[in-house]
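Of the protein chains in this complex, one is absent; all others appear in place.
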């Protein structure tokens, strides 16, 4: 032990709320040489959600071994991360979310490595090049979809998070299953309103006075995954579908970036299709 | 002609957008001795919506006669109003919207006469008394509903607007038909999400990150009428159904009052189940 | 020990952030028979802020004795509360904030006893009566001010919080000193913009596109106390001073109520003229 440079880790934990579990976890960290630098917890419906940031200069193995023992005892699920995450961005023809993520990353807002951009259209290649990010063009048709998704799975080995930046293809349940709570999508409506295609057109037809955007983890069921972040903006009778599309873009960018940021910081826990997002 | 004190009127007009219709309407007003003091219009999908405020010291008869002629020529629908409107508030057990409307009225925010409060519970009587408003207690059961609604229709003779301030009974299509575009309801969700009962519970179960409120004209189909105003507020995993209910109340009050105010100012036009709400 | 019905207490603590202080406080509570049910903390600039809610069926004396010892050791300042707070509302002629607080209280949103309403005008008496709250009419002139404030201090014995609900008199430094961090005011601007009189007029003259409201603890310096809550709303060139006043009222009500609620829940800590407001 010792001899290692100290590094910062984050432990996310959830479990049925037994008495003593909070102190058991804290003690486990301390007894393995970690110093807790930030702690947040939330309790709801007899369940405990906890996030602990800590500094440690110890080997990871013993700590994780101890956590596995604790998990067995308390029906606890846990996840620990130390390093900067590696993310991949999937996109299609619309560029606003892609540019937004790349510019935020460049400005230091997104603590991660953007390992690659994948698109089913070639258009984004110059953008990828400008930001120095590897680009993969994987076109897709109804027939080639299984093959294309298999290629993506291969490319995405070792990726911690897949961000759908207005990727306009529905991912198969098989693909989704490979990345549980590791795919974030932006849907351009205030879910659960206006599920599916053309939400701005749907909103215009219903005559709503606000539009919204929703970022969520992707599950097998379309637009039904756990919601991470939402925002809305007022509109009026003067706004046509084009105006809704333009105004909505601002929401999409903010709401997607906020969700990605929360994931990168290990601030999200999921249970029963709902999220706890620590501040 | 002449001899009358000048009074302010508002003309709301909509029609297919024929060339010349705007100037025809303006000229009609001017030629009947009116001075236009404010004008707003909106054109969409080949349809014109117009609001004209004017001062006039002339007889109303000739102007309305001329409007009827114009209406026949241009497939134009119109509505003119001069006096302060008389409104009725329907309520049940929840008081926040009722108090809110009464206090705003008392503070000069709602230019109308609150002619009566009707409730299916006796609880609001002291509130009505405090504000000097006539109160009618009309309890309702499944069996007595037709009778109770008939009693309400009788009471509501001469009322320009019926405001449902958290009135927890579903009005029959027959009742609704008596007051076309003259009943405003507040629904405690961001419609079209969470139609029907217990929207805050529905919102909590879905795990949304914002809640909303929607004011709309009541039509025969539940929660499907033309939307007048909406607002939203952010929530988090820390908020239980009680917190949503509390936070939502602030939205309900604002959104209902804004819709009532817009109606009282003759700023709302309805077409194809959507509203134009002039500023 | 034992024999007492369990009651819920809240401990607010701040201190220079020494190692071990967090666990020392927790241990102190536990060793005095308390069960921590909620804990939040914040660290900034080498300073620790902590809020602990706990259930206890023990005598309060020994716990407070132990806290005093700890405070001496760690330069820690602390405050503990068990019971519902008693508040007084000071008001003048404008009624909207007064009504708002009373209706919220009646609806269960404000966990406190509203012990009295004091006004320098008689107008609010029927309102106080309607809500069953004692009312004191204490008129004030430049000459009578010292006497009037002395009368208020007498009336306010045993009051935990004084809420200025659009009370239009400037309180003397002597009065303010009697209630440190126990007077909450609502200022109808987005402080620090538009300090002093007629902020809506100032805002209109500057031509801003949003207006705001700010709730803060009152200190000797006008409109300079620690800010608790702020909100804003968009306006346009169409809005005159009257519209700003009307739109601003909605902000004032929400922002004042939110601050009062946070104080009643013991969620606010003050240091260096700034607040930590736990969620």
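In order of appearance the chains are A, B and C, and numbering begins at 1 in each one.
FYI, contacts are C-beta pairs under 8 Å (C-beta built on N, C-alpha and C of every residue); 3 or more make two chains touch, one makes a residue touch a chain.
Please read all numbers here as calculations on a predicted model, not as lab measurements.
Listed residues C:63, C:228, C:244 or C:260: the one in touch with the omitted chain is C:228. Contact residues of chain A toward the unshown chain are 95-96, 99-100, 103, 106-107, 109, 126, 130, 236, 238, 246, 249-250, 254, 279.
Against the chain not shown here, chain C presents residues 42, 44, 49, 190-194, 206-210, 212, 226-232, 234, 236-238, 240, 273-277.
We adopt the following convention: only the chains that are shown with their structure count from here on.
Averaging C-alpha coordinates per chain places the centre of chain B 37 Å away from that of chain C. The geometric centre of chain A is 42 Å away from that of chain B, both derived from CA atoms. Within chain B, the positions touching two or more other chains are listed as 236, 238.
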